[in-house]
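Of the protein chains in this complex, one is absent; all others appear in place.
For chain A:
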Amino acid sequence: MATLEDIEELIGQVAEGDRAAFQRLYALTSAKLFGVSLRILRRRAEAEEALQDSFVKIWRHADRYRATGYSPMTWLITIARNTAIDRLRARRARGEDLSEAEDLASSAPGPEAQAIASDERARLTACLEELEPDRAEAVRGAYLMGHSYKELAEAHEVPLNTMRTWLRRSLLKLKECLGR
């Protein structure tokens, strides 16, 4: 079982152009990153392309990892998440919303049984639960669907400024809770 230190070391080696390290990093992390891409994009072919794009970025930008201060899995998952979100937004911008409406219905959290045990998750879940349900949903929607303030406002049928205020207050509450 690879530790976070192993992953960090591999990212360091990838930054030096080490292809074998890159392959190991891919072997260790691609299933998780693919899971995230699939959850966000919900289309296999597109999720596969997004995963490729993500690993191209990882290969090219591994040297920037250290400066971010992210933990290694956070850095990798964030790249996969952002890459998938960019595609999802492009899809929405092209007006391909209809299929996504279907997709939205199936956006419930995945099987808990398969979830990685994580203190952070437990903490975050507990803190999200302290928020009103629709506000917690807005935070999740921004993260997993890449919704903008405008889209969140429409989805929750509140004025844009209200949504902005909601979400900001929710984020501050969340931070306060996570810091306890």
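FYI, contacts are C-beta pairs under 8 Å (C-beta built on N, C-alpha and C of every residue); 3 or more make two chains touch, one makes a residue touch a chain; residues count from 1.
The rule we apply is simple: contacts and distances are computed from a predicted model.
Asker: Unshown chain, UniProt name, "tRNA 2-thiouridine synthesizing protein A", "ABC-2 type transport system ATP-binding protein", "Anti-sigma-K factor rskA" or "Ethanolamine ammonia-lyase small subunit"?
Answerer: The chain we cannot see is, by its UniProt record, "Anti-sigma-K factor rskA".
Asker: In the complete assembly, which of A:11, A:62 or A:77 touches the absent chain?
Answerer: Considering the complete complex, A:77 is the one touching the chain left out.
Asker: Contacts of chain A with the missing chain: which residues?
Answerer: Chain A touches the chain not shown through residues 19-20, 23, 26, 30-32, 34-36, 38-39, 48, 51-52, 55-56, 59, 67-71, 73-75, 77-78, 81-82, 85, 109-112, 114-116, 118, 120-121, 123-125, 139-140, 142-144, 146, 148-149, 160-161, 164-165, 167-168, 171-172, 174-175, 178.
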